[in-house]
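What you see is the complex with one protein chain gone and the rest in place.
Up next is chain A:
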Amino acid sequence: MSSVTGTGPAVEARLWDRFTIRQKRVMWAWAFLAVPIVFYVGIRFYPTFQAFWLSFTNWDLLRPAQFIGIANYQRMFADPQFWQVFRNTFAYLIIGAPVSLVISFVVAYYLDRVRFMHGFIRALYFLPFLTTAAAMAWVWRWFYQPVPIGMINGLLANFGLPSQPFLRSTEQALPAIMVTAIWAGLGFQIIIFIAGLRAIPSTFYEAARIDGLGDWAILRKITLPLLKPTTVFLVVFSSIGFLRIFDQVYNMTTNDPGGPLNSTKPLVLMIYQTAFSSYQMGYAAAQTVVLFTILLVVSLMQLWVLREQK
């Protein structure tokens, strides 16, 4: 930095003084950006291109990578496990995102009007967001155990209902894990919804009341349309979260990751196993390209929806 600021030898100081104020500011800007540019090029852009390149190779950590064309993609699309994983990933998304958004909107809508103990109740909903997914996955896993250990089955037994296999069943395991993920993300969504609700100017509501609109009409005609940017942000945010689910699944199925019988395995877990359990780096890279494509489509849909609005 010293050679730029001119604290060095007198010659340099004179050279520095020869630049106009405008030129100096441009040099400052690039000096500020120098380290970040190296970072973004080296740690973000170069690895992105490398991932695309690796997806066309058979690299396995032992031998140097060899170009094999689209063989990885052919193998993936012919692999029934991939399609199972693909379905699972979308099951997390299609059930998880709407359910969590509806619950969080309803809670936020009513919580926003509550004044008595507002901060306390809000904190109750928000606390799970601050927990570590890896830790809470184990708490939920314990809840789902059979009697006499599992709390949920204990509760069912109290009401005389049959006990459920939960994580041991190929049908119930995925929803059981999804509940954990919804629970963990709810607090964040509620806070964002409340912030969005408060950003709506109260004059809109006053005008609506003067026009004699009821609560339900106000919700439909004023609140929901004006809340659209917040809603779109949360839809995308939670969709991406569910598409990238990993921590909960990994920790709740450690005996047979993604099991039973791959019924809970999401794409990220498949990537992890392909890359770091069987070291098929090229094949795993092809799977990450698929994940990238899915996430890109979701993000572009957000841009499209927001443009419609203008």
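We take it that a residue touches a chain if its C-beta (ideal position, glycine included) is under 8 Å from a C-beta of that chain, and two chains touch if they have at least 3 such contacts; residues count from 1.
Throughout what follows, contacts and distances are computed from a predicted model.
For the omitted chain of this complex, the UniProt record lists the protein as "Sn-glycerol-3-phosphate transport system permease protein UgpE", which is one of "Sn-glycerol-3-phosphate transport system permease protein UgpE", "Succinate dehydrogenase cytochrome b subunit", "NADH-quinone oxidoreductase subunit N" or "Na+/H+ antiporter subunit C". From the options A:70, A:94, A:139 or A:217, the residue with contact to the unseen chain in the full assembly is A:139. When the omitted chain is restored, the residue from A:15, A:102, A:127 or A:224 that touches it is A:127. One chain of the complex is left out; on chain A, the residues touching it are 1, 5, 25-26, 28-30, 32-33, 35-37, 39-40, 43-48, 50-51, 54, 107, 110-111, 113-119, 121-128, 130-136, 138-140, 142-143, 145, 148-149, 151, 154, 183, 186-188, 191-192, 194-196, 199, 230, 233, 244, 246-247, 250-251, 254, 268, 271-272, 275-276, 281, 284-285, 288-289, 291-292, 295-296, 299.
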